[in-house]
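Of the protein chains in this complex, all but one are displayed in their positions.
As written, the chain order gives the labels A, B and C, with residue 1 at the start of each chain.
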Amino acid sequence: MATHEFRPTQYHNTLGWHDPVLEIDPGDTVLTTTVDARGQDHEGQRVTQRGNPQTGPFYVRGAELGDALVVTLDELIPSRSWGFTACQVAPNVLDPGYRPTFEDDLSACPTFDGVPFFRWAVDVAAGTAHLAEPEGALSKLKLPLDPMVGCFGVAPAGGQAISTATSSTHGGNMDYRGFRQGTKVYFPVFAPGALFHIGDGHAVQGDGEIVGTGIEVPFDVRFTVDLVKDSSVSWPRAVDATWLMAVGNARPLDQCVQHATTEMLTWLQRDFGLDARTAHQLLGQAVSYDVGNIFDPAYTMVCKVRRDHVEALR
Amino acid sequence: MATHEFRPTQYHNTLGWHDPVLEIDPGDTVLTTTVDARGQDHEGQRVTQRGNPQTGPFYVRGAELGDALVVTLDELIPSRSWGFTACQVAPNVLDPGYRPTFEDDLSACPTFDGVPFFRWAVDVAAGTAHLAEPEGALSKLKLPLDPMVGCFGVAPAGGQAISTATSSTHGGNMDYRGFRQGTKVYFPVFAPGALFHIGDGHAVQGDGEIVGTGIEVPFDVRFTVDLVKDSSVSWPRAVDATWLMAVGNARPLDQCVQHATTEMLTWLQRDFGLDARTAHQLLGQAVSYDVGNIFDPAYTMVCKVRRDHVEALR
Amino acid sequence: MATHEFRPTQYHNTLGWHDPVLEIDPGDTVLTTTVDARGQDHEGQRVTQRGNPQTGPFYVRGAELGDALVVTLDELIPSRSWGFTACQVAPNVLDPGYRPTFEDDLSACPTFDGVPFFRWAVDVAAGTAHLAEPEGALSKLKLPLDPMVGCFGVAPAGGQAISTATSSTHGGNMDYRGFRQGTKVYFPVFAPGALFHIGDGHAVQGDGEIVGTGIEVPFDVRFTVDLVKDSSVSWPRAVDATWLMAVGNARPLDQCVQHATTEMLTWLQRDFGLDARTAHQLLGQAVSYDVGNIFDPAYTMVCKVRRDHVEALR
Partner (left out) sequence: MATHEFRPTQYHNTLGWHDPVLEIDPGDTVLTTTVDARGQDHEGQRVTQRGNPQTGPFYVRGAELGDALVVTLDELIPSRSWGFTACQVAPNVLDPGYRPTFEDDLSACPTFDGVPFFRWAVDVAAGTAHLAEPEGALSKLKLPLDPMVGCFGVAPAGGQAISTATSSTHGGNMDYRGFRQGTKVYFPVFAPGALFHIGDGHAVQGDGEIVGTGIEVPFDVRFTVDLVKDSSVSWPRAVDATWLMAVGNARPLDQCVQHATTEMLTWLQRDFGLDARTAHQLLGQAVSYDVGNIFDPAYTMVCKVRRDHVEALR
C-alpha cells in the first residue's frame, strides 16, 4: 500500500511494451504528472513531441496475461491555468460535402502556437472554464470543469505498440467523459506487469471530442492500482458511484456497440451471477449508451447499467 | 385553438400520403388513442395487424413542402395495466457469432400470445413497471415509468409510403426516449397538410430498444400542432425544458451522427443566429449524444445541446 | 408466350403498389421504352419529372407473396445518340474533408440543361461512347458501350412506395453493371402481380456510380417474365452465362455483404442442393464480390460464384 511519487522525464506516443519507469505493487498509489496533448507541461513548456504523450509505463507486479488491471483515478487536477481547443467540428461527423462557412477564413479563428486554436482560462478554484481572451459571444460561455483522462491504458496484445491516436481492447485514446476523478477502470492485461500508461488530460470535453480536442491541459494525477486474477475482462470496464460501464472501441459505432454490449452481458453473467434471461431483460429496458470519441481512427461507445438495478437482481 | 377528440377505427403500417382522418388547424389540440406495437388496444383486443400501427394521418391546414410541423406531446398515458417485452438482446448489437446461452431453450422464456415475451404490470398511479408474473430475480426489478412515443412522424417526400419498422427524415420508428410527455417535436413537411401519424407507445424503454421492444402499451394521447413556415428543419428536432435535440436516422450510427450534428449546426446558426465559429466551439466542448433505436433497419442518434448554453450565447 | 408492345405515357418516381399499366402472363415478352434519369426521352424531350422515372408497373398474373418474379433482360438498346454524366466524384466516397481542386470553379465544368454535366456521344453502331464536344484530354477517352439498367424492381413489402433514389429487397436503384442485356434477374414478390417497374438506363457506368450518374440514356427495352412459385428468393438474384449473383442493398457496405452472402448460401443450399459444408468451402475459396452503387442512400454489393463451379459440385 505504498505511495510513490514519480516525475516523468520522457514520454511515449504509443502504448506498448516499453521499459517500465517504475515497478509497483497491487494496492499501491502513484502521484505523477501528465503533459497536454501537444507535449506542453504545467508551465506551458514544450517538453516532448505532440500526440497525447503518455507518462509511464508503470509495471504492476504480479500482473500477467488473463488478469485485469484495476486503476482508480483518485485525483485528476489541471495543473495549468489555461488549456486549448481546436476550432472546427471534424468533417467525419458532418454530412459528406458539408462545409463550415468560416473554413476559408481561418484568420477569423484565433491562433495559438501558430495553429488555429482557442485558449481557455481554466479556473480550478472556481471550477469553471471560459475563453482566455475576449471573443464576441463565445466569451459569455462559462463551462463547469469536469476533468477526465483522454488517453490511457495498458500495453496491447502480442507485443504491439499502438499509437496514442487510437484505441482498442487495451484502452488508448477513448476520450470518454466517464473517465473522471473517482472512477475505477479495468483493463485486460496482455503484457507482464500490465504496463500502465496515462496522459491527455481534458479540463472539459463535449461528447465525442468532435472538434478533435477537449480543453487540453496537463494534470497532476493520483491513481491506485489493483489486480483481478483470471478475469473475464476483454474490453475496458469502469465503475463509478452510479454506473457499471463497458467500453467498445472500433469503427463504425455499430461495432463499438457490439463490443460494449457483449462485454456488459459477460460482466453481468460471469461477475454478477445474473442468469442470461435476467441480464438480457435488464439491458432491454434499462440500458444506457454513451458516446466516447467519434474523432479518432477508432471510435468509442459505452454500454451502461445502474449499479442499484444490478444489485437489486442478485 | 380547437380541441378535437378522435377515436381511430383503422390504422396504417406505413407513414404515407394516406387519406387524412381529420383536418385540423395550427394551434389545435387532438385527444386520441394508439394501439400497441402488435395492434392490441387498451383492453388487449387485437384490432389491427401488428407492426407499430399508426393512428392518423392528421391533416394540418396550411402545411406545405418546406414548412416544419410542430407537435407538442402534451400527454402520453398508458391506457392498459400491462405491457409486453421481447426476451433477447438482438444479434445486431452483439459481437458476430456471440450466442446467448438460453437461446436454444426458449421454453425458459415466458410466452405471451404464443410468442416468447415477458408481460409487465404497468402501474400508472404508482409510476412504476414490474413483471406481471413471479419470475425469479427479475421480479425484483421495479422500473420507473417514462412513457415515450416509439414511432411517429409525417408523410415522407415524393409520395413515398415507408414502413413503420424504419425511419428517415420524416421521422418514423426512432424509439428515442427523449420523445416523452412535454417534448415539442419538429418534422420537415413534405406533403400538403403534413399528414401526421402516431403510434407505438412505450411505458419504459432502455436506450436503443435492443431487445426489439420497450414495454409495449396502448396510449391515451393529447398533442397540439403548430407550423413554422419556410423552415430550416431537414431532420426531426425536439425541445424540452433542458435540451435542444437534433435527430439523425440511418445506418451505420456514424451516419446518424453526421445527419444529427449537421442539423444541429444549421439550427444554431440559422434559427438561433450563432456565428459558425461560436456554434462549432459550443458543440466541441458542450455537445451530448443520445442513442435512439439500434434495432431497426435505420438506427437513430440524437445530437443535444443545453438550451441555457445557447441562450447565454445569443 | 405473347409479346406485348407498350408505349408509356406516365412514369413513377417510386416503386410501389401503383395501378398496373399492363397485365401479362408468365412467359410473356414486353417491348417498351424508358426515359433517362432526368425524365428525357429518345428525342431529348423532358416528358416527366427527374429522378429515375419508371415505366410500369407491369402486373404478372399469378404472382403472389412468396413467389419470385423472373425478368430476363432480352434487349437494352440506348435510343438516343447522346447521354449525360455528372462531373464530380461524390464526397461520400472520398475522405471526409477532401476537396476536389475544381469544385469552386464549376465554370470549368461544362453545363447541360443549366446543370454542370458532360454530354457524351453514344454510338450504338460502333459500340462506343466519347465526349460529344471537344474537351481537352478527356476527348481522347473512348469507352466501350455496356448498357445496363440502373433502377428496376417490384412493389416493396407491406404496401410501401419507395423512392427510385434508393434500393432494398425489392430491387430499386442498385446501379449494378451486371444487370446488362442477357441477364436473368429474380425478385421476391411482395404484391399481387409483382408489379414490375423499369427505368434509368446507362450506356456505360463505372463501378459504384461514384459521380452519381452513368452515361444516362433512354432505352428501347425487351424483357420476358416468368415466375417461381414458393421461392427462397429474399434479395434480388441474377444469372448470366458465367455467374450466379446475389445482391444486398443497405448501408454500410458491410451490411450489403451480409445480405448478399447469406442469400448466396441459401441459394446454394436450398436451390442447388449443396450441403452446408460444401457451400461454405466453395464460397471461401471461390467467391467474388462486385460493387453496385456507392452513391445512393442504400449501397449495393453483389456476391458471385461461377456456375461451372456449382454445377461441378451437384
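Here, a contact is a pair of C-beta atoms (placed from the backbone, for glycine too) under 8 Å apart; a residue touches a chain by one contact, two chains touch by 3 or more.
Fair warning: this is a prediction, and the values are worked out from it, not measured in the lab.
Within the set C:V47, C:I77 or C:V93, the residue that contacts the chain not displayed is C:V93.
Residue in contact with the omitted chain (choice from A:L65, A:V115, A:A161 or A:A312): A:A161.
Of the candidate positions B:G27, B:P96, B:P144 or B:G273, contact with the unshown chain belongs to B:P96. Only one of A:G16, A:G39, A:G212 or A:G248 touches the absent chain when the whole complex is considered: A:G16.
In the full complex, chain C makes contact with the omitted chain through residues 85-89, 92-96, 98, 100-102, 108-109, 118, 129, 136-138, 140-143, 204-211, 213-215, 251-254, 257-259, 261-262, 265, 269, 274-278, 280-291, 294, 299, 309, 312-314.
Within chain A, the residues in touch with the undisplayed chain are 13-14, 16, 51, 157-163, 250-252, 255.
The omitted chain makes contact with chain B at the following residues, 90-92, 94, 96-97, 252.
What we mean here is this: only the chains that are shown with their structure count from here on.
Annotation of chain A and chain B: jointly contacted by C, touch as defined at the top.
Comparing the centres of all chains, each the average of its CA atoms, the largest separation from chain C belongs to A.
Chain A and chain C have centres, each the mean of its CA atoms, that are 47 Å apart.
In chain B, the residues that touch at least two other chains are 251-252.
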